[in-house]
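Only a single protein chain was left out; the remaining protein chains are all shown in position.
So that you can tell them apart, the chains are marked A, B and C in the order they are listed, and the count of residues begins at 1 in each.
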Amino acid sequence: MTEHEDVLELAGRSLRSRLLLGSGGAISPSSLTDAVLESGTGVVTVSMRRAGDGVANGLMEALAGLPVEILPNTSGCRTAREAVLVAELSREALGTDWVKLEVVADDRTLLPDVIELLDAAKALVDNGFHVLPYTGDDPVVARRLQDVGCAAVMPLGAPIGSGLGIRNPHAISLLREQVTVPVILDAGIGTASEAALAMELGCDAVLLATAVTRAERPVVMARAMRRGVEAGRLAHLAGRIPQRRLAQASSPLAGVLGS
Amino acid sequence: MTEHEDVLELAGRSLRSRLLLGSGGAISPSSLTDAVLESGTGVVTVSMRRAGDGVANGLMEALAGLPVEILPNTSGCRTAREAVLVAELSREALGTDWVKLEVVADDRTLLPDVIELLDAAKALVDNGFHVLPYTGDDPVVARRLQDVGCAAVMPLGAPIGSGLGIRNPHAISLLREQVTVPVILDAGIGTASEAALAMELGCDAVLLATAVTRAERPVVMARAMRRGVEAGRLAHLAGRIPQRRLAQASSPLAGVLGS
Amino acid sequence: MTEHEDVLELAGRSLRSRLLLGSGGAISPSSLTDAVLESGTGVVTVSMRRAGDGVANGLMEALAGLPVEILPNTSGCRTAREAVLVAELSREALGTDWVKLEVVADDRTLLPDVIELLDAAKALVDNGFHVLPYTGDDPVVARRLQDVGCAAVMPLGAPIGSGLGIRNPHAISLLREQVTVPVILDAGIGTASEAALAMELGCDAVLLATAVTRAERPVVMARAMRRGVEAGRLAHLAGRIPQRRLAQASSPLAGVLGS
Partner (left out) sequence: MTEHEDVLELAGRSLRSRLLLGSGGAISPSSLTDAVLESGTGVVTVSMRRAGDGVANGLMEALAGLPVEILPNTSGCRTAREAVLVAELSREALGTDWVKLEVVADDRTLLPDVIELLDAAKALVDNGFHVLPYTGDDPVVARRLQDVGCAAVMPLGAPIGSGLGIRNPHAISLLREQVTVPVILDAGIGTASEAALAMELGCDAVLLATAVTRAERPVVMARAMRRGVEAGRLAHLAGRIPQRRLAQASSPLAGVLGS
């Protein structure tokens, strides 16, 4: 398989890039578009609760000229009811039935409320949406989200914007085994090695926002993340060597070939 | 700065790739050359204690046709005296004054013996070599190696061939601050995210062998490592966001731009 | 405060020991009772789905002679309905309104199913039970469990019996801040330092079973866990020094007092 054939099928789209970018934290529309282009992403998320302002400030206009799908999200919603409403409005406004579903419990942690999330996911699937839910790293909740018809699951690595990376690789690995829909690591990534790790754990894609938009040099970090996701995906496919506690000298044949 | 201008000056050479490849563990000369080409590396290490056999088996011949520098190493040496002898022989045989200096204490751990290492480094520098020593992650030893004139220092992440990654990022980070010569992480890397992490910690390059040569698909892993090193280097240059314990919602302006 | 005054108020009982012991995995009633006594625990959990067999084998009889409370659990239950039924039966059989509520999703991971768990918790609280639910490390679910009236929350450190310790200390720390009821770390602990860590993170108690019952020497490990829980509790109360990246030499006054 070549790199070009490694396509991600997500909610009816075929994506060449396994990096999804959030627009949150961008300091200007132009810096965002530069980062989007450098990242190679095919999907950019946009907050619909702020869409009105966003349009006014040129965000939607700027994105409209790029070769990316817009993925509206329900960030800031606290209840299933509110999230469903925002999703419906975004479908009307943007003409897309994709939605990144976020239902958070509070502003301090921005952690998902999985009870409200499941309710909202079920309602939106029933209404014909392709639902991509932002969730915790609980494998059982992920399976339930799949069972109600979500198109993917998007577990967090750490709290949104924390830059703490993947706090529990073991849980992400278990979660990966519990579902057959795509797994997109969403939230917590701070640097490129963490994006690579997400892919090595078997995730199908990575979504991040402030790690790029708030880096000292967003465009350079966008390229770093692109490479990191590619690196992790390839390493996952390549089949890594096992871990050993002690050294492993070259084998006899290897010895012949030097070290 | 563009990616193309980010050149590593190492012992008198200018290297475009920050990935160095070891030939140990390769299952055939052709699989090695495929991996070398895919990795984009400009430097391949070869064990000189096995050079006779290596030539007989076509290793040196295969590498001779590639656009890479050969970096002879003294793997398997246990004393300064032995390592100096092997280095002298390799200079005669290959016509290069580069040497990757390895003096290990035992076969079980293959850990460097830093006392013998320092003695050998001093002797070889005095004899006109560009010395690149494989050492532990002790920042003080690294500074001593620089002080005797080494062209770089090559700390381990974990025992050779262990695939354990970087066991002590904190030590590598301190070591990086203690020297001004290039720091090349050497040994322990098992997968691409770890190569990226090495670069994010401020290392100038990564050297690895079995992580590629013994992966299930060496050529795919060679590409993964190439991307991983690029990702980590770019992330280091980009200036990552700080880590926070709690979530960081989009700022007001960011809010305007969605999330 | 002296150690003797540091009492845990849990579901109407005052406990001097902050270690709770599970009886699962014990190889005989006598080895269990030895471990229980050595651990200093005041609470032992017993599976009620197996109570009939347990009585037949002398478990309940053996425990009856010890200075401990029996905490019946609903291990093995897969639905809220089943767990409520088992809890009702256990109340009749043992005459206690305490219940450690377990509702797991599958046998491979034994992870809690938080949706069924919440339903069962609500029903049991309404029926007058003191409910101690085994849950994941999701802070928002923990708060919901508190909101429906649970007497404590019992997050896992890692899968039951895995011995992987606390996979996500950051999540446990956040969870601790989200609730005011006692937090009892339950599942995953393999050795004493991990029990200490749980307490340092602010947990009020630790529950473990196979880490003791399946250790090579269960009675010695019981004592180790007792000491580990005490150590962590004391360290939590003592107020640890901050972490610093670099060394911190003795201050001038400290210098006067040597190092």
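Following the convention adopted for this analysis, contacts are C-beta pairs under 8 Å (C-beta built on N, C-alpha and C of every residue); 3 or more make two chains touch, one makes a residue touch a chain.
Only a predicted model underlies this, so the values are computations on that prediction, with no experimental measurement involved.
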item	value
Which residue of C:Gly65, C:Gly95 or C:Pro242 touches the chain not shown here	C:Pro242
Residue among C:Thr45, C:Gln146 or C:Gln178 touching the omitted chain	C:Thr45
Contacting the left-out chain in the complete assembly, out of B:Glu69, B:Asp113, B:Glu194 or B:Glu230	B:Asp113
Given C:Val43, C:Leu117 or C:Ala224, the one touching the chain that is not displayed	C:Ala224
Touch residues of chain B, complete complex, unshown partner	105-106, 109, 111-115, 118, 136, 138-141, 143-144, 158-159, 164, 167-168, 170-171, 174, 178
Hidden partner chain, residues of chain C it touches	3, 22-29, 32, 45-47, 50-51, 53-54, 57, 59, 73, 75, 107-111, 159-164, 190-197, 200, 209-211, 213-218, 220-221, 223-228, 230-235, 237-251, 253-259
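In this text, only the chains that are shown with their structure count from here on.
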item	value
Self-contact between copies chain A and chain C, residue sets same or different by half	same
Intercentroid distance (Cα basis), chain B paired with chain A, Å	32
Whole-Å gap separating chain B and chain C, where each centre is the average of the chain's CA atoms	46
Euclidean distance of C-alpha centroids - chain A vs chain C, Å	34
Sites on chain C at which at least two other chains make contact	170, 174
